[in-house]
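What you see is the complex with one protein chain gone and the rest in place.
Then we have chain A:
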Amino acid sequence: MQIMKLFVSEGNPHCLKVLAVLELTGVKCDVQHVNHEEKVVPFLSRPTLPALHLRGGLYLFSTNAICQYFYEVSGTESNKQSNQWLEWEATELQPALTRALHLAVMQGKTTDPAKALEAPLSFLEQSLTKRTTAFLTAETVGVADIVLWGALYPAFLENGLKMGELQSTKTWFDRVGVLPACEASSRIVFKGKGVEALKGYLQKQPVPHGSQAHRDSHTSSSG
């Protein structure tokens, strides 16, 4: 039987999650480093990474589906709470993050990125404050923790965003971040270069909708 292949690229923030989950679950899988332009998934017109080539020949191109799959084959079934977090991450947090990262890294804005993330972060803070377990869905780290931590990692990197007010988020974020699997994956993806490491990746992405929204603030935004 041929072995699964995971395709990742350096400086791609989405690879953080899959590499951390891979390390954490110990699933056997070949990891191939390719460049951002590599068209791995044959039916997608835009290069999409990370991607997982399954043994049966199928491709997974959704970061969260890959993470959930690794968890499942290592013996942890998904549950409705983690499903709900994964859907929230994909539909609410990701669009805001894409805008925020574009504004911060590509346009050098300082206040707009925080504004873009205000709503999802305040929702996360409220949910984390109300929770009764150490992690998002249980006492042990689950797929939702890694997916959200990996998504937020580039935003909280360096002085990008201040977490001062977000006490519960900070406590939870640090708890996930010190796991050896998370430390290792952030070293692989960021190579200690900070948000600058994302530049090459972000340059290849389409300009996110709404990232030119604050034109009236008189900061130079040529798009």
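One rule holds in what follows: a contact is a pair of C-beta atoms (placed from the backbone, for glycine too) under 8 Å apart; a residue touches a chain by one contact, two chains touch by 3 or more; residues count from 1.
Please note the rule applied: contacts and distances are computed from a predicted model.
Missing from the rendering is one chain, named in UniProt as "GST C-terminal domain-containing protein" (options: "GST C-terminal domain-containing protein", "Ubiquinone biosynthesis monooxygenase COQ6, mitochondrial", "Nuclear cap-binding protein subunit 2" or "Guanosine nucleotide diphosphate dissociation inhibitor 2"). Checked against the hidden chain, the listed residues A:V40, A:L60, A:V105 or A:V141 yield one contact partner: A:L60.
Between the chain not shown and the residues A:P95, A:G177 or A:G200, the one that touches is A:P95. Residues of chain A in contact with the chain left out of this view: 42-46, 54-56, 58, 60-62, 64-66, 68-69, 72-73, 80, 83-84, 86-88, 90-91, 94-95, 209.
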